[in-house]
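A short write-up of the structure that comes next.
All protein chains but one are shown in place.
On to chain A.
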Amino acid sequence: MLDIQKIRADFPILNQKVNGKPLVYFDNGATSQKPQVVIDAISKYYQEINANIHRGVHTLSQLATDAYEIARGKVQNHINAKHAHEVLFTSGTTFGINLVANGFAAILKPGDEVVVSHLEHHSNIVPWQMLCEKTGANLKVIPMNENGELIMAEYDKLLSDKTKIVAVNHISNALGTINPIKYMIDKAHVVGAAILIDGAQSVPHLKPDVQALDCDFYAFSGHKMCGPTGTGILYGKEVWLNKLPPYQGGGEMIKEVTFEKTTYAELPHKFEAGTPHIEGGIVLGTAIDYMNEVGFENIQQQELELLAYATQKLSEIEGLRIYGNSKNKTSVISFNIEGIHPYDIGSIIDKLGIAVRTGHHCAQPIMNFFGIPGTIRASFSFYNTKEEIDALVEAVKKAQMMLS
């Protein structure tokens, strides 16, 4: 069991008032708050070892390079990658997906197929659409059911020897559905397709084991798992990363440059052009250490309790409908109240100190499926409490009263 008050004390931002009310932060799906150790590590980096990496012979540069590579190793251990050079530092999930989609432009032929799902965030749709436009490949979409679950029988039917890559999220950002990715990975491999998992919403809640999953790519962001914004990881199997062309040209990613020909650096540097977000990468390692100290079993237990409690309490509100009712879901509740626009509810409960996301959550196809302009999304983290959920329920009731 977690000592929630002790955990909350790690997050200085939680202890404040917004609009005169105690802050209730339920927008964790957008970004998580940062513990003091992470905040301290950022300033410690700039106070003690700031230097450019992989370049200088001087001591500071060596210290910064070591710290950066130690962080890469921490990520490798965390996701159980076989090699450290399969772990690429990126600016976030979006960058990782674009890197892979861009690389596949060199592989796809007209008539090939790319499979995505109806549950994707725009950042796991648009790069693939751009890829299809560039190559003449076709985009196929795995449909979903009323519970917000992907229909596996339809997925099976979509796969064929034309399928070259499947891109699907581990957990839906808009609905919280946990997708059966192990099944999907194995099925993709049967037809010889590669598969990319968008892990942006999963890494705050669980520890992915990329070798056990056997996925070809796994992309995620640091800022949703207590790390700094502008950080992220793309895991790729060595064989795939060697096959894909570099995404950006520049310093760091080369072996030798002449005006006639340039040869590229070895992995991971081939994909890490330019000076990276050094402090961010190092501190992402600190964030991962922090989350492992809290413990993912504890995190899941606390979050599932919050989910069950909030689902029950919110369901008692008349006219409230929850979107996404999969048995396999994480601590996200997307909902609407009959006859009221989500923006109106969001605006009023903000005045009551409650931070939620309203709108289409960058997942318009999901909103279109349900025929709604958007939802109110409350996404819980391990540092949230049942008392905060009570405050949300009271605030929603108050907004409902004012608006109807």
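The working rule: a residue touches a chain if its C-beta (ideal position, glycine included) is under 8 Å from a C-beta of that chain, and two chains touch if they have at least 3 such contacts; residues count from 1.
Everything that follows uses one rule, which is that contacts and distances are computed from a predicted model.
Student: The complex lacks one chain in this depiction; which UniProt name from "Fe-S metabolism protein SufE", "ABC transporter permease", "ATP-binding cassette domain-containing protein" or "Modulator protein RsbR" does that chain carry?
Tutor: Listed in its UniProt record, the absent chain's protein name reads "Fe-S metabolism protein SufE".
Student: Where the complex has a chain not shown, which of A:8, A:351 or A:397 is the residue touching it?
Tutor: Selected residue, touching the omitted chain: A:351.
Student: Based on the whole complex, identify which of A:46, A:183 or A:343 touches the chain you can't see.
Tutor: Result: among the candidates, A:343 touches the missing chain.
Student: In the complete complex, the non-displayed chain touches which residues of chain A?
Tutor: Considering the whole complex, chain A reaches the absent chain at 19, 340-341, 343-344, 347-348, 351, 358-359, 373-374, 402-403.
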